[in-house]
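All protein chains but one are shown at their positions in the complex.
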Amino acid sequence: MMLYFAWVREAIGADQETLTPPPTVETVADLLDWLAARSPNHAAALADRTAIRVALDQDFAQADTPIGTAQEVAIFPPITGG
Amino acid sequence: MMLYFAWVREAIGADQETLTPPPTVETVADLLDWLAARSPNHAAALADRTAIRVALDQDFAQADTPIGTAQEVAIFPPITGG
Amino acid sequence: MQVRVQPEPFDTAAELAALSANRSDVGAIASFTGLVRADDGLTALTLEHYPGMTERQLAAIAAKAEARWPVLAGTVIHRHGRLVPGDAIVLVAIASPHRAAAFEACSFLMDWLKTKAPFWKAEEGPWGTRWVRAKATDDQAAQRW
Partner (left out) sequence: MQVRVQPEPFDTAAELAALSANRSDVGAIASFTGLVRADDGLTALTLEHYPGMTERQLAAIAAKAEARWPVLAGTVIHRHGRLVPGDAIVLVAIASPHRAAAFEACSFLMDWLKTKAPFWKAEEGPWGTRWVRAKATDDQAAQRW
């Protein structure tokens, strides 16, 4: 399950998608590359990777973090709460 | 006018005294020496000068601050408010 | 420590009073309230969050603070949804025996919350609606702990 928040959600045009990446997608960076190729909206949303943050099963992940068995992958902009 | 607070007040046994030091009393240190000689209570109250603080006309003063024309001299322990 | 994420307003007075009610070991309560400012004609702020992860991150940050400082009681409340200028967004309040611990734990929680709690702000105003960009100073503030 992919979850999108804030302007990532708006740019992709969905708040969630159920997707199964191929086995070649091993890390967070791989996943973002694979997602960006899905549609022009995905490509636009993920164009600036410095503005993208990812959480795997609700824990922050880095570009080189393996996706592993994560069930919930969330993609969102840097946090602006508080 | 001399004002005393907290345990300095209790040790001296007065919350204020109207005193006129001689012209040889120029600094705060001189004043404390002169006061300590007034009675055993004064001497006891002022025995440990590291535990004594002085204000001249409501501003903190140091041992070498000249008394000058100060009208109100307050003697008290280190502050413990807040 | 109590952690809440809610759309409803909160009662700062009641939250602070609860921290020291019926106990006599609290020497210090430090609190922080964040409010919506009407900067540049802002008319509303909408806070989106990531339900589940928010609570999880706030609980983790609270546990960190409790491990590091002598926290006797504490409350963290973060609102989501649409708020207008003057509305309170967030409350962090910490009761401790001593003042330095209360201040530090409170400040630590706010700094971490700014960089680890998944909230995003969208501002409404003369410009329409826009997403707030993260500040590098928030990351720096969190790094100092």
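Order as written gives the chain letters A, B and C; numbering starts at 1 within each chain.
Rule of thumb we're sticking to: a contact is a pair of C-beta atoms (placed from the backbone, for glycine too) under 8 Å apart; a residue touches a chain by one contact, two chains touch by 3 or more.
These figures come from a predicted structure and were not determined experimentally.
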item: Touching partners, among the displayed chains, of the absent chain; value: B, C
item: Touching residue (missing chain; options C:47, C:102 or C:122); value: C:102
item: Touch list for subunit C against the chain that is not drawn; value: 12-14, 16-17, 20, 23-39, 85-86, 97, 99-100, 102-103, 106-107, 110, 141
item: Sites on subunit B contacted by the missing partner chain, in the whole complex; value: 3, 5-7, 55, 58, 60, 74, 76-82
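The rule is short, and it goes like this: only the chains that are shown with their structure count from here on.
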item: Subunit B-subunit C separation of Cα centroids, rounded to whole Å; value: 48
item: Where subunit A touches two or more other chains, by residue; value: none
item: Residue list for subunit C, restricted to those that touch at least two other chains; value: none
